[in-house]
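My questions will all concern the structure given below.
Heads up, one of the protein chains got dropped from this complex, but the rest are sitting where they should.
Let's turn to chain A:
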Amino acid sequence: MYQTTYHRASSVDEAASLFGKSSDAKFLAGGQTLLPVMKQRLASPSDVIDLGKIKELQGVELSGDTLTIKAATTYYDIMTNADVKKAIPAIAYLTSVLGDPAVRYRGTIGGSIANNDPAADFPAALLALGATVKTNKRSIAADDFFKGLFTTALEDGEIITAVSFPVPAKAGYEKMRHPASRFALTGVFVAQTKSGDVRVAATGASQSGVMRVPAIEAALKANWSPSAIDNVSISASGLLADIHGTAEYRANLVKVMAQRAVAAAG
């Protein structure tokens, strides 16, 4: 790792001000992505601004039909939170199969979506549930937040403070896990809103990162059951291909994982 200067911020305002004074700073929450990348010397920020101890970025609130998870809440604290388990159990499940136990103790929801790794789990949940990303400057709909591989709508120095999820009627998530990295080879999050709309998002599949799957959404809107997807065909065009699986394999995974997610959602 190259030299860097570490700062621990005690508030979002202090973090933003530290960022403004640095030449090339990065925000650090759980560090489960940023630190490995810095160790590989793929990132060499002049300053690292730690958000992990900021109280206003911690915790979960359930208010009416909105579940709000503050940005620096760890995966472990999300998966064990009673409100999460009650309101959107699919999020508790998603968090329980993310990374490994040590990663879940440190990694945060804010870090997951800010990095927008094409194989990260949380972007699929945000997109399928129609969540809203809150930052220190504005609110951004999930549909407008994810802009492609490792790219988001966040401006330089903008800090995610929370994610608000509308509580769905039904939701489920399933993924094919890479056996070594535990990243999603492909994962699909399905959600039926309380007004009857259906939204489906896949992670780990598209070359441009997390994506909606309109064909499966239409099939599920007509008939919410795994068999409704039997005859849907997913095009391999634009899907990722690597040593772990071809684009055709991933296209099939989108379908199979969607079926399993619907079955899990009930």
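To be clear about the criterion, a contact is a pair of C-beta atoms (placed from the backbone, for glycine too) under 8 Å apart; a residue touches a chain by one contact, two chains touch by 3 or more; residues count from 1.
Heads up, the rule we're going with is that contacts and distances are computed from a predicted model.
Not shown: a single chain whose UniProt protein name, out of "Beta-lactamase", "Methylenetetrahydrofolate reductase", "Carbon-monoxide dehydrogenase small subunit" or "Dipeptide ABC transporter ATP-binding protein", is "Carbon-monoxide dehydrogenase small subunit". Within the set A:19, A:76, A:146 or A:173, the residue that contacts the chain not displayed is A:76. Annotation: of A:105, A:224 or A:249, A:105 touches the absent chain (contact as defined above). Among A:31, A:59, A:89 or A:130, only A:31 touches the chain that is left out of the view. Taking the whole complex into account, chain A touches the unshown chain at residues 1-6, 8, 28, 31-32, 35-36, 38-40, 48, 50, 52, 76, 99-103, 105-106, 180-182.
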